[in-house]
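A single protein chain has been omitted from the complex, and every remaining protein chain is retained in its original position.
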Amino acid sequence: MYLLNRQQRHVVNYSWMIVSLLLVAFLPFFLFLGLYLKSFLLLHDYSLVDLIFSREWRPSNGKFGFYPFIVGSVWVTLVAMIITAPICLLTAIYVTQYTKKYFLRIMHPAIDILAGIPSVVYGLWGILVVVPFISRYLGPWLEIKTMGYSILAASLVLSIMIIPFVLNILIEIFKSIPTELKEAALSLGATQWQTVKSVLLRKAMPGIIAAFGFGLARAFGETMAVLMVVGNVVRLPKSLFDPGYTLPALIANNYGEMMSIPRYDSALMFAALLLLIVSLFFNLVMHFFIVKYNKY
Amino acid sequence: MTLAQKIEERFFKVLMILATYFILFILAIIIYSIFEKGVKSISWEMLTQIPKGGYYYGKDGGILNAILGSLSLATGATVLAFLIGLPVALYINVFLIRNKKLVNVIRFLLDLVWGIPSIVYGAFGFMLMIFFGIQTSLLAGILTVTLFILPIMIRSMDEILRTVPIGLMEAAYSLGSNKSETAFKIFTRQSISGIITAVLLSFGRAIGDAASVLFTAGYTDNLPNSLMEPVATLPLSIFFQLSSPVPEVQNRAYASALVLTLIILIVSLFSRGIGKRYHKTKINF
Partner (left out) sequence: MSDNAKISIRDLNVYAGKSQILKDVNIEIPKNKITVILGPSGCGKTTLLKCLNRLTDLYPELRVTGEIMIDDNNILQAREDIYKLRQQMGLLSQRPYPLPMTIYNNIAYALKLRGIKKRREIQKLALHYLQQASLWDEVRTRLREPASRLSIGQQQRLCLARGLAVNPEIILADEPTSALDPISSQFIEETFLKLKNEYTIVLVTHVLRQAKRIADNVVFMYLGEVIEQGSVEEVFGNPRMEKTKQYLGGTFN
């Protein structure tokens, strides 16, 4: 009936599992090592400080200054997080503390759909809705000249993209806080909002920080949607309404030419390495916040 | 309650309601604008033909190359990721049950790779391609996307397998099952609905991601016919068509976006339905 006997099948399954596990467990190291080796050429010829803080980006002249891209990425990410954070926090409190269970059952599919919409579709929506909104209404209203393709447009699109991600973590965290704690505060005569402030938020603080941290890491690496609305101009943005450029967009836009200019491929791999390091760093730090939260 | 407290209570409650409905409102707007723009420009021709000469200047043709390309790429990557991911998730939950510390380390590593942006996988895949001398191709795309969805799949399988009660494991062992039989015959069956959901979720991610296939899968007007040839994908077809100055081509980008969104919505609906269907043999503890 079977080709192999029980013991043989066990051995096959077991080795298959071990090989798969090793592949997955060493993936971060492979990624790091590979990208590091590829960007070694660049790191060998330029100092790290120069690369990161130099403003001049002219690959054909051998000038590789990543500063504008780093600044662009940081702006876009921070502004997106500033928009997302209060919305997610308020919503998470509302759906876990103030509404009946059925409301969460409506919210969950909505969050799932938001999470499932692909990045390019968000980008397209940004071009269709957000960019014209900024150039035709918001800009003129504030008396600022803008094309619409700007740091702000990217931040707005990005802030919506990370909502499902941050919100899911926050909901899980608030759900895990025992009801007895809240009941204790309520029975002392605290109002519902006071209970939220004094018990819920305080108790959940490490978890909330972790949720925002994971959101930041996610936003920092987002590529296509940002690329489509940020403007892609290598310049230090002076205001939110200026166009900018981000690290992921830099990689995605230039992969075609990178083989034709010396060290260009190395430079793009260095950008990917930077993204990897930022992502690993944030996830590492936030992991400890979560561990700390779970200890309570 | 003092008046100040009452006002504070009210104020924040209103803010919370606003935030919640804002999210639902935004979702509605996004879905509406994709459908409104897409439905206007979609046609039977677009779904059933490949680009003809002058397609990118507004002439005849369709995006069948991208639809089939995306489906084959996502299917290939999902199958590969399943073949690697399921054993890992089972190994953590059945074989390593005695070694909590090692399990925590593995879960930590999984969390780390889970957070890595897809463009980094794209760059890594591209680097490997150069190293091994492979051209942009369906195969290179599949391998890259596999790496990208692997952590997503393992994590959601792990979340389901964690909930299998230890009593079921004891029952399996007391009958004389060995560890891999317990893993592949008992644990998989008990978690089948969750495993299917995990697979479909990963499929949705695989078909929607552009940054990882940008360097690796390439683009072509032909239908996918070989693992070693470049392949067109829906996200990239949207991206390329949208950057065209010709309005007809831009309209096709909207239609393509509608197609991609519909595929993803159907997959996610499907995963809920299938989850319910396969729930039957699951034992509820």
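A and B are the chain letters, set down in written order, and residue numbers restart from 1 in every chain.
We take it that a residue touches a chain if its C-beta (ideal position, glycine included) is under 8 Å from a C-beta of that chain, and two chains touch if they have at least 3 such contacts.
Computed from a predicted model, the values in this text were never measured in an experiment.
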Shown chains contacted by the missing chain are B
Which residue among B:L83, B:I130, B:L175 or B:M228 touches the omitted chain?
B:L175
Among B:G53, B:P165, B:P247 or B:G273, which residue is in touch with the absent chain?
B:P165
Absent-chain interface as seen on subunit B, which is shown:
97-100, 165-178, 181, 185-186, 189-190, 192, 280-285
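Please note the rule applied: only the chains that are shown with their structure count from here on.
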Any idea how many Å lie between the Cα centroids of subunit A and subunit B?
17
Would you mind writing out the residues of subunit A in touch with subunit B in their complex?
6, 9-10, 13-14, 16-18, 20-21, 23-25, 27-28, 30-31, 34-35, 38, 86-88, 90-91, 93-95, 98, 107, 110, 112-114, 116-125, 127-129, 160, 163, 167, 191-194, 196, 214, 217-218, 220-224, 228, 248, 251-252, 255, 268-269, 272, 275-276, 279-280, 282-284, 287
Residue set of subunit B touching subunit A in the complex reads 1, 5, 8-9, 12-13, 15-20, 22-24, 26-27, 29-31, 33-34, 37, 83-85, 87-88, 90-92, 95, 106, 108-124, 126-128, 147, 150-151, 154, 178-181, 183-184, 204, 207-211, 214-215, 235, 238-239, 242, 253-254, 257, 260-261, 264-265, 268
